[in-house]
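Left out: one protein chain. Kept in place: all the others.
On to subunit A.
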Amino acid sequence: MAKVVIDNVRKVYPNGTEALSPSSLNIEDGEFIVLVGPSGCGKSTLLRMIAGLEDITEGSISIGERVVNTLDPAERDIAMVFQNYALYPHMSVYKNMAYGLKNRGMPKADIDTAVQKAAKLLHIEEFLNRKPSQLSGGQRQRVAMGRAIVRDPALFLFDEPLSNLDAKLRNQMRIEIRKLQRELGVTSIYVTHDQIEAMTMADRIAVLNTGKIEQIGTPAQIYHTPASIFVASFMGAPPMNILNGHYNGNGGLEIKDLGHVAVDHKLEVTGDIQVGIRPENVEIHRKEEPHTIPIKVDFLEELGAGRLLHTTIGSTPFIAHLDNEHQIDGETVFAHLPAKALHLFDASTGRRV
């Protein structure tokens, strides 16, 4: 159990590309942090630096009270779960789990106790004598988890551990990993490109883009007050609608192709603005009402729990979420964008205003 402090860590590869610009992140004891971002955003690089598999170009990482910059991976008191499980194919499940402990010189009896305990926790007792090739993907993932648990580490690292599983199993494992982590209380860092995993599992999320941390916050903070256009459009499915607009300084916000919207608070910037609204916040009416604009229904996407209405405003695709009670007939409906649901971003910097 340990706090993790990532202090201005930077990674530059020998060929000169900067994979991660100086980034800082404080992780509390027992916290479950998810690093999320598109591929190439630096999230895996950061994780691998914490694990000790990559050198740190600048800055420092400490686990517990120790600065681990120059320590070998084995000395950092961490355990890692890999995307393709990275189980030793020639060893039985038992030996896979015991290998790290054996290398530490732990007595055989203690190893056995630890392995049996972890196997019980993960319900893999009956597979202990099998080889990884005789197991299914989900079972292998459990063994990989088991290998991490037996080490009783201060920190768990997960590198996209669920992306090789099918969708159903992924949902199930997601919950299991989270439960297990709560039970064990071990600080965890979890890397994924899947924003649903990030939203559902994390205590706090760090959203990364092009080697920078864009925002750190709880899933609710990230979802409801995204700090930038990138975060707003990356988190959430379907993504937030982004429209172009203009703010003239006196509470008057003009959205391109839509018209005037009143904003209650005064903004610090004037000029070009990007306006975001989540699909579920768009109000759809069948008849024209005050402050609505007519939109043409391109098609409806059935979700079962609701429907998505696809349209375009100007040339920008636009999605609205409809409840099941909401009947739609005809090709034109009337949309209302409530002012308090709007997210406003500076058009030049992409930051929230």
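Convention: a residue touches a chain if its C-beta (ideal position, glycine included) is under 8 Å from a C-beta of that chain, and two chains touch if they have at least 3 such contacts; residues count from 1.
Simple rule for what comes next: contacts and distances are computed from a predicted model.
Engineer: Which name from "Spore germination protein", "sn-glycerol-3-phosphate transport system permease protein UgpE", "Monovalent cation/H+ antiporter subunit B" or "Pyridine nucleotide-disulfide oxidoreductase" does UniProt give the chain that's left off?
Structural biologist: Choosing among "Spore germination protein", "sn-glycerol-3-phosphate transport system permease protein UgpE", "Monovalent cation/H+ antiporter subunit B" or "Pyridine nucleotide-disulfide oxidoreductase", the correct UniProt name is "sn-glycerol-3-phosphate transport system permease protein UgpE".
Engineer: Decide which residue listed in A:G100, A:G137, A:P238 or A:G350 touches the omitted chain of the complex.
Structural biologist: Touching the chain that is not displayed is residue A:G100.
Engineer: If I consider the whole complex, including the chain that's not displayed, which of A:T70, A:S133, A:N250 or A:S315 touches that chain?
Structural biologist: Final answer for the missing-chain contact: A:S133.
Engineer: In the complete assembly, which of A:A2, A:A51, A:A202 or A:V231 touches the absent chain?
Structural biologist: The single option touching the absent chain is A:A51.
Engineer: So which of A:I63, A:I78 or A:M199 would be touching the chain we can't see?
Structural biologist: A:I78
Engineer: Quickly run down the residues of subunit A that touch the omitted chain.
Structural biologist: Touching the missing chain: residues 51-53, 72-74, 78-80, 82-84, 86-91, 99-100, 103-104, 131, 133, 147.
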